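On to subunit A.
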Amino acid sequence: MNTTRTDDCQGIRKSGVLSKEELENCKGMPSEERLKRGPIAVIECSEEIPCNPCEANCPRDAIDIGGVITAPPHLLEQKCVGCGLCISRCPGLAITVVDLTGERSDKVSLPYEFCPLPEVGEIVHAMNRTGKIVCDAEVLTVKNEERNDRTAIVTLLVPNGYGMEVRFFARSGRRRN
Partner candidate 1 sequence: MSREQVRTEVAVIGAGIIGVSAAFFLRELGRDVVLVERGGIGEESSGKNAGSMPLQVKKGPLIALCRGGIMTWREMDQDFGGLGFVQSGGLRVAETRQELETLRQQADARNKLGADISILTKQETRSIAPYLSTAIHGVAYCPWDSHCDALTGTQSIARAAMQRGVEIVEHSPVMRLEQTTTGHVNVITEKTLFRCNKVLLAAGAWTRQLALSLAVDIPTDIWIKQMLVTARSERIIKHMLTHTRGNLTLKQVECGSVLIGGGWIGDEARGISRTRFSSILGNVQLAARIVPDLKRLEIVRTWVGTDCRTSDGLPIIGSLSGKEGVYVAVACVGGYAAGPYVGKLVAQTMSNGISEQPLEPFSLSRFHVNGCSRVKPARKPRPAEKKSA
Partner candidate 2 sequence: MTAAFDKRITDHPILGPLDTTEQCTIFVDSKPLIARLGEPILAALMANDIWITRFTKKLGAPRGLFCGIGLCNDCLVFVDGLGCVRSCVTAVEEDMSIETRTNEKRRF
């Protein structure tokens, strides 16, 4: 079934996918300048829902929600170093850490709660926010530490330009040649 629908660009409420405008207006998105400088969290959380563990767990106080628990998180991009601790803390699994500084490829670290976990070096189908396969990716690291409480953090190597697009992956059964 074709999963891309005409209303995909109509925003999160209509389609479940953040539109370009929503992403741009999202307070958890780092600026382009900041993205160029090194790894950083990308918090794709645009709605007012009662939730704040990202703020509570950030060791550098780089996420601000404020007094009202339903306020969407505000990423303080100068403080964030892209440590990735928030990835597994987010109940909505809405946080990734991206590193766009690589010469040939971007890095995307994302939460993965499926088994079996991919292996390092495995080639996977990288998917965008609508589930469309956009490129191949190589699994760089797989971390399933106890502090992440069963949410594994998988870091993918994707071609330059895909770091802000790839948000999920599917196993392909292939390995690096």
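Quick note on the criterion: contacts are C-beta pairs under 8 Å (C-beta built on N, C-alpha and C of every residue); 3 or more make two chains touch, one makes a residue touch a chain; residues count from 1.
As a selection rule, all candidates are chains of the complex that A comes from, given by their letters.
Computed from a prediction, not measured in an experiment: that's the story for all the values here.
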If you apply the contact cut-off given up top, which option from 1 or 2 ends up touching subunit A in the complex?
2
Could you please specify the touching residues of subunit A with respect to candidate 2 in the complex?
113-117, 150, 152
